[in-house]
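Before I ask anything, here is the structure I am working with.
Yeah, one chain of the complex is gone here, protein chain that is, but the others are all in their spots.
First chain written, first letter: the chains are A and B, and each begins at residue 1.
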Amino acid sequence: MQSIDHHFLDDYACRNALRGIDTRIKLILGLGAILIAISADTPYAPLFIALILSMVIVFLAQIPARLYLALLLIPASFALMSVIVILFLTGGGVPILTIPLPWFTLTATDAAALHSLIILSRAIGGTCGLLFIALTTPMIELFSILRSLRLPDEFIDLAMLLYRSIFVIIGEAVAIYNAQVMRNGYSSFRKGIVAISMLASSLFIRAWDRGEELMTAMDLRCYDGKFEILEPSSAPTISQILPVLLFFSISGLLAFLPLPFPPL
Amino acid sequence: MPAPAIEFRDLTFAYTGHPDSLKNISFSLQRGSRTALVGPNGAGKTTLLLMCNGTLRPTTGEVLVGGEPIQYGSRQLREVRRKVGMVFQNSDSQLFAPTVYQDVAFGPLNLGLGEDEIRQAVSDALFAVGLTGYERRPPHHLSGGEKKRAAIAGVLAMKPEILIFDEPTSSLDPAGAAEIMDLLEEINQQGVTILLSTHDVELAYSWADDVVLIEGGEILTHGPPGSVFCDADLMRRAHLTQPAVLSLHHHLACRGIMKESDPPAGLLEMAQRIEEMAVTTPKIHAPAPIYLIDCSNGLDETLRSLMTTVSPLRIGVMGTTAKRHLAGAEISADFTYGVIDASILHALRQETVVIVTSGGMIDRVHKRILEFSEESTIPLSLCPVGGDNTAEKV
Partner (left out) sequence: MHIMEGFLPSPWWQIWFVLSAPFVIMGFYALRRMVRENREALPLLAVAGAFVFVLSSLKLPSVTGSCSHPTGTGLGSVLFGPFIASVLALIVLVYQALFLAHGGISTLGANLFSMGIAGPVVAYAIFVAGKKAGINEIVTIFFAAAFANIVTYVVTSLQLALAFPAEVGGIMASFMAFGAIFAITQIPLAIIEGLVIALVFKYIVQLKPEILIKIGVLTQERAERLREGWA
């Protein structure tokens, strides 16, 4: 079992080169990209989106390319398994691949293949949009947006306290985990189950203790039900808005113009 | 005689189902004092501190803040907690907001201050602890010392009259610990009563003007550091060791080299006494000058010109304003804590020193150097320079 990684994408977001750009612009860019990508009927728009956003992430935001590639691969097994089902089941059109199995025959048709390509491209485009948001927008900047969405105050307070608590608890998790590894806690499957259960229960108890300390800490500073929200530090500028509009225009056109696929 | 800042009267406390953690505690803290509660682990220090702001309620006896007994209704408790701020040993327990700004603003916000007032309070508090510019940082991106300072800022923003620290330097490296103690000194200068718990006797000896020794839930003694720490029996009972300077003094006294009574207040005084007794003829060289730069209005070229014309030059910096100016000018200081005493020690070694500071600390420097010159009959020369000061000898 590999070590617990206590570095989240949020840390990269806090240090990325696009940190200074207005959060709302970045969010609109990312969400808009995902929306256009999943609404397209041909792969052109999603792949365009994937290409542009990937370049922005690696070259403008200066996220290490290796990390970015590793992140793109995270949903790979899910994508692969799902697409296999879609490829062999959704059918329509001319069969291009048949795999005879003892109890039934798997048939992939050309329509299914095209369909699978579109689905995969949407997934890639969408994932790039998600990663764009994850890698360029620190969570601390998003809480004020939650408030402007008129979500309940208690919910936002909970999200903020939860956010901070994650980092305290993950620190404890790493410490406990390392202590276990040093005593060969994970050397077999069975030991691993026991070890991780002990890790989780210790973590739970420490988390709970922290919760009670938290209550004391809040009371110590006269808690009266209120939490401060951090206001945005910048405003969108024309030089930020124009490229985004251009990007949306091109990807929108690619998505909604009746372009032929496959290209003849 | 104004009411003591905090007073404990016949206080006992036991956690439910456990034997007494605190027995018959009675003592009081004077306003503006710097008190150290010293004792081994498990002595009851944290428990006692938690009594001071109503977090724990005594089983018998009472706690008085500003002469008034603490009432345990929620509104009265909020008032107590505004007056009596507390900083935990573990800063992670105390920083709970996603960013430094939000965390420091928590106190003022929940006290009902308006938005502009909150912004001002946060800005002042962050400035006081030297964390201006850290507003948008999440706490997990701060170092241990920065977290401690952020926790202190959160409490300072509520403008408390009394500040309580549970083991303020426990998880800090020596530099970080020195920074915090310097900060506490500065806060105390502004009139805030400070009570801290520690098992670091060196810290208590050098910083406190009042020491309470606690062990097994009972107060062993209460008095000025000199008298408390010299009592070897009490120190042993409290599972503590003596500060090195006192231990040295005691041994020298046992050998008849020094007098047992009148223990030295610190390293400087000890060095003075030893020099006075040196068998060889003391070299009577005039001490090097101590320059003083007031940087309240910023740092001008005086310091740099001193650095080029005088060598070796030791630079001491006191207070957050001065430290920030120095950091901005990318000049590193040689001492940041116990600056006055260290400066005197170096001046006596013929090493020129310059002290950079501002505000109320300027007077302290003058006072202490005058005091030392009179007591030791060594003519130290303190030379304020820079701005429109002309060099004048003290």
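Going forward, contacts are C-beta pairs under 8 Å (C-beta built on N, C-alpha and C of every residue); 3 or more make two chains touch, one makes a residue touch a chain.
Keep in mind the model is a prediction, meaning the values are calculated, not measured.
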If I'm reading the header right, one chain is hidden. Which shown chains does it touch across the whole complex? A
Contact residue for the chain not shown (choose from A:Ala113, A:Met218 or A:Leu254): A:Met218
Out of A:Ile84, A:Ile99, A:Leu242 or A:Leu257, which residue would touch the omitted chain in the full complex? A:Ile84
For chain A, which positions touch the chain that isn't shown here? 1-2, 4-5, 8-10, 31, 34-35, 37-39, 46, 71, 74-75, 77-79, 81-82, 84-86, 88-92, 112, 119, 122-127, 129-131, 133-134, 137, 139, 152, 154-155, 157-159, 161-163, 165-166, 168-170, 173, 186, 189, 192-194, 196-205, 207-208, 210-212, 214-215, 218, 223
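Heads up, the rule we're going with is that only the chains that are shown with their structure count from here on.
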Could you pull out which chain B residues touch chain A in their complex? 53, 55, 77-78, 81-82, 85-86, 88, 92-99, 101-102, 105-107, 109-112, 118, 136, 138-141, 154-155, 158
Interface with chain B, chain A side, in the complex: residues 11, 14, 138-140, 143, 160-161, 163-165, 167-168, 171, 210, 213-214, 216-230, 233
